[in-house]
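Of the protein chains in this complex, one is absent; all others appear in place.
By written order: A, B and C. Residues from 1 in each chain.
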Amino acid sequence: MLIVMKPDATPDEVGRVLEIIEHLGFRPHTMPGASRTAIGITGNRGAVDPAHFENLPGVADAIRVTKPYKLISRDLRPERSVIKVGNATIGGDELAIIAGPCAVETVDQVFSAAEAVAKSGARFFRGGAFKPRTSPYAFQGKGEDGLRILAEVRDRFGLNIVTEAMDERGVDLVERYGDCIQIGARNMQNFSLLKYVGRTRKPVLLKRGLSATLDEFLLAAEYVMSEGNYDVILCERGIRTFADHARNTMDLSIVPAVHRLTHLPIIVDPSHGTGRNYMVNPLARAGVAVGADGLIIEIHPCPEEALCDGAQALTLEQYSELYEQVKAIHAVVGEQSLVAAEA
Amino acid sequence: MLIVMKPDATPDEVGRVLEIIEHLGFRPHTMPGASRTAIGITGNRGAVDPAHFENLPGVADAIRVTKPYKLISRDLRPERSVIKVGNATIGGDELAIIAGPCAVETVDQVFSAAEAVAKSGARFFRGGAFKPRTSPYAFQGKGEDGLRILAEVRDRFGLNIVTEAMDERGVDLVERYGDCIQIGARNMQNFSLLKYVGRTRKPVLLKRGLSATLDEFLLAAEYVMSEGNYDVILCERGIRTFADHARNTMDLSIVPAVHRLTHLPIIVDPSHGTGRNYMVNPLARAGVAVGADGLIIEIHPCPEEALCDGAQALTLEQYSELYEQVKAIHAVVGEQSLVAAEA
Amino acid sequence: MLIVMKPDATPDEVGRVLEIIEHLGFRPHTMPGASRTAIGITGNRGAVDPAHFENLPGVADAIRVTKPYKLISRDLRPERSVIKVGNATIGGDELAIIAGPCAVETVDQVFSAAEAVAKSGARFFRGGAFKPRTSPYAFQGKGEDGLRILAEVRDRFGLNIVTEAMDERGVDLVERYGDCIQIGARNMQNFSLLKYVGRTRKPVLLKRGLSATLDEFLLAAEYVMSEGNYDVILCERGIRTFADHARNTMDLSIVPAVHRLTHLPIIVDPSHGTGRNYMVNPLARAGVAVGADGLIIEIHPCPEEALCDGAQALTLEQYSELYEQVKAIHAVVGEQSLVAAEA
Partner (left out) sequence: MLIVMKPDATPDEVGRVLEIIEHLGFRPHTMPGASRTAIGITGNRGAVDPAHFENLPGVADAIRVTKPYKLISRDLRPERSVIKVGNATIGGDELAIIAGPCAVETVDQVFSAAEAVAKSGARFFRGGAFKPRTSPYAFQGKGEDGLRILAEVRDRFGLNIVTEAMDERGVDLVERYGDCIQIGARNMQNFSLLKYVGRTRKPVLLKRGLSATLDEFLLAAEYVMSEGNYDVILCERGIRTFADHARNTMDLSIVPAVHRLTHLPIIVDPSHGTGRNYMVNPLARAGVAVGADGLIIEIHPCPEEALCDGAQALTLEQYSELYEQVKAIHAVVGEQSLVAAEA
């Protein structure tokens, strides 16, 4: 914390601030400047609440310095985490591709998609049994029946199942039937749910909230980890901005930022990130080029009949084209990173 | 739904669209224009999913027309709803003032605040027993002990208690101890929780999510109402934008928009909406002037010692000054609305 | 400037930073903390460029402390500026109302509007002769002919003319015919134009850019003032956000922020700020309640025939209703400010 005094702050006002800092058990460092005095604070273990100072007479500003996270930080664990999901991993050298339909609808639909995913060489299958829908009148997912179909996909196609839970009952079910519990963007700051999945033994795919800053996103991961579950995979899925040519704005610069600050893997979701079929492949390529550890992609054997989000689902052919392209780009980026790591 | 064809769409492509519309059981209305054809759709009861059309050959755009909400709409209920909360109401002629500390900390702190609130003439008391905090290491609230203190406030000061629940266990407790269940901004699209409070018998104060559009906000209310609980009070508490001079950006134009579309009351929260002590009073005045049905305000007997959000809490004196000012403005606005309603 | 070192920064890396600070002629203040070292910088007259430090080895962050403005600051001039515009003022005790059509179209249209404005008691008339339009194919204004009509309005109705200039030729003409040069939101960072109006002798109404932060807005004013023209009136006219129920989002919290930091007056524009007829009056009331020094309002004798922005223009009756309401609210706020100032 740095306290910046107003130019006309009196010595008494400065003194009051010093007193409070010491009263809180911290150590003040006074820096008299040409036009104003600043006071640094050390000795604090975590973040200091600016509220102690902001409204005091003579104080112009109280600026946070210490970052509020611990377990996600590379300061704590410098090497990158590789998360085991079923019989595969996310965060290592291999690009993780998670593909499947938005919602589980029928056995036929799911199996056609799963066949295409398995054939491509991807190791993960997605599909929603519980669907967070903006309207209460929209299709809400097939629930446990949907999860049973997904479990069959694992048995039959050898794919690891990533699927969303929206509440505690859902978490219990996904823990039973799936391999990775997805927490959706709208629940990124559902702190009770974050703590609950923090007490499970399955890895968690945590999607960034529509208006989450980097710090908030990382602290949501910290919530999960602070309960003992360290297997968190982050996912950028587009943020809400004024731009209206896509459903959301993909914020790819968060990928290098996450890699710089944390040891956690991060994947990107160009399907929700754009909401437009024709943008999914270009943004998937961009996501891999920027350095993401994987992709999550919506596909559907027949997008125009999808019960949800059909506008963004790729056909099975479009998916296999995407798969080839991102693998080629990953090969280029992988080589370069190797070189960079050696340098 | 309106389907806009590309200028070079072939008759076959137009035909395919017409076919699909009829196949879905709707009625197409072809409008050949100078440069392109548009096709209107009628006969649908709810919203039509644009995904059926967006990626078809020859289609330029699929534009939504029908609004997706029902129960919140003034089309359904033209007169304004007045919601009973304990022994008072929100949504009628009287301005509803809800005041109290961010978090319940101690009996002394709560009772000092409650005394000031009761003395001012306000009818509602706020105070958090469960606190949604960005960091898992921040103070998380006193839980049921805090709720017991709030229940004492009702008994002793005759104030109606508005307090937040973050999960189902919390809802059960708030239902027992409080008068109005607050759903926080971060849970505005926690659809499981919305349905759960939709099955309680207590009124719900629903805060707008940080990046919620008007439609999403109204559909969150629709979630609660679709389960049978019609007593929903909306609350604007600031949205997330690029602006950095306040913690959030208060979007006061949502107040007339809500009043135009719905029969529900809406209040505003200038404490979270600005996050700055010196802005709370001006924005509270603005909220009343724009036509809000009430205010929710954070106060603290000693803001610099608050365990959370002290930077925005008003002192008890600042609160009583605010109270006088907003009452005077409400008197002016109230007279004018009367005149307008008569005209 | 505060330099925050990484927890694992070596003494050499800290030394390098100290060296550079001294090399730049500033004074470093080292603050060793529990987990990391921070280094304050004093002795600088203006802002220090963080680029000197951000990419140095061992540096985690470089945080700006000093504000980059001078002339607009209350540190320089504690009392509020009252700006003379023609024969009236903006920034004093009286609420300044500027009303008129978006664009000057015909003598009849302008004179009907001007009559209503004069009759209401307002002192300022607006009307665009040069119109910044998103499309090159939209009506671009009547140019000098339009300005001549505005000059007649001054002669005939005694109103002071506020009108926009988009380039240097326009500034020369507005300086000749008008009383106040408006710089539109899209030109808020047209620095060449800001300097040019800084060399005129007419007051400048500077509208906030659609995505301007408070600092950028104030520095735009600083551009004008740094050339010698101190008569700047700021104007909040809505910012661009994700919210889609209004054309822009009015950011009223900027009014107290401007009053706290600067001595300049600030008015609000609820017409462009909302873009919706039915929202103009409520947001005008809110603008006055929040403490703005005035309003700028679009009116039109026949809005549905307006050549631009008809959707937001008030009819003459709606305008006179608004005028009464905001005067009543201003009376309330004015009294309260007096009380507050005395306290």
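Criterion: contacts are C-beta pairs under 8 Å (C-beta built on N, C-alpha and C of every residue); 3 or more make two chains touch, one makes a residue touch a chain.
The structure displayed is predicted, hence computed values, not measured ones.
Novice: The chain left out here touches which displayed chains?
Specialist: Those shown chains that the absent chain touches are A, B, C.
Novice: Just one of A:163, A:200 or A:274 touches the chain that is missing; which is it?
Specialist: A:274
Novice: Return the single residue from C:60, C:83 or C:166 that touches the missing chain.
Specialist: If we include the chain that is not displayed, C:166 is the one touching it.
Novice: Among C:119, C:156, C:186 or C:260, which one touches the chain that has been omitted from the display?
Specialist: Candidates C:119, C:156, C:186 or C:260; residue touching the omitted chain: C:186.
Novice: Of the residues C:7, C:43, C:92 or C:132, which one touches the chain left out of the display?
Specialist: Missing-chain contact among the listed residues: C:132.
Novice: Tell me, which residues in chain B touch the chain that this view leaves out?
Specialist: 2, 4, 6-8, 29, 31-35, 38, 40, 42-45, 61, 63, 65-66, 75, 240-242
Novice: At which residues does chain C meet the chain that is not included here?
Specialist: Touch set of chain C with respect to the missing chain: 20, 46-47, 49-56, 68-70, 132-137, 166-168, 170, 186-187, 189-193, 195, 209-211, 215-216, 219, 222-223, 226, 240, 276-278, 303-304, 306, 308-313.
Novice: Since one chain has been left out of the picture, which residues of chain A touch it in the full complex?
Specialist: Chain A touches the missing chain through residues 211, 213-214, 239, 241-246, 249-257, 260, 273-274, 276, 278-279, 282-283, 285-291, 321, 324-325, 328-329, 332-333, 336, 340.
Please note the rule applied: only the chains that are shown with their structure count from here on.
Novice: Specify the angle of rotation obtained when superposing chain B on chain C by their C-alpha atoms, rounded to a multiple of 5 degrees.
Specialist: In short, 180 degrees.
Novice: Chain with the smallest distance from its CA centroid to the overall CA centroid?
Specialist: Closest chain centre to the overall C-alpha centroid: B.
Novice: Roughly how many whole angstrom separate the Cα centroids of chain B and chain C?
Specialist: Inter-chain centre distance comes to 30 Å.
Novice: Please tell me the distance, in whole Å, between the geometric centres of chain A and chain C computed from their C-alpha atoms.
Specialist: 38
Novice: Using the touch definition from the top, which residues of chain A touch two or more other chains?
Specialist: Residue numbers touching two or more other chains: 240.
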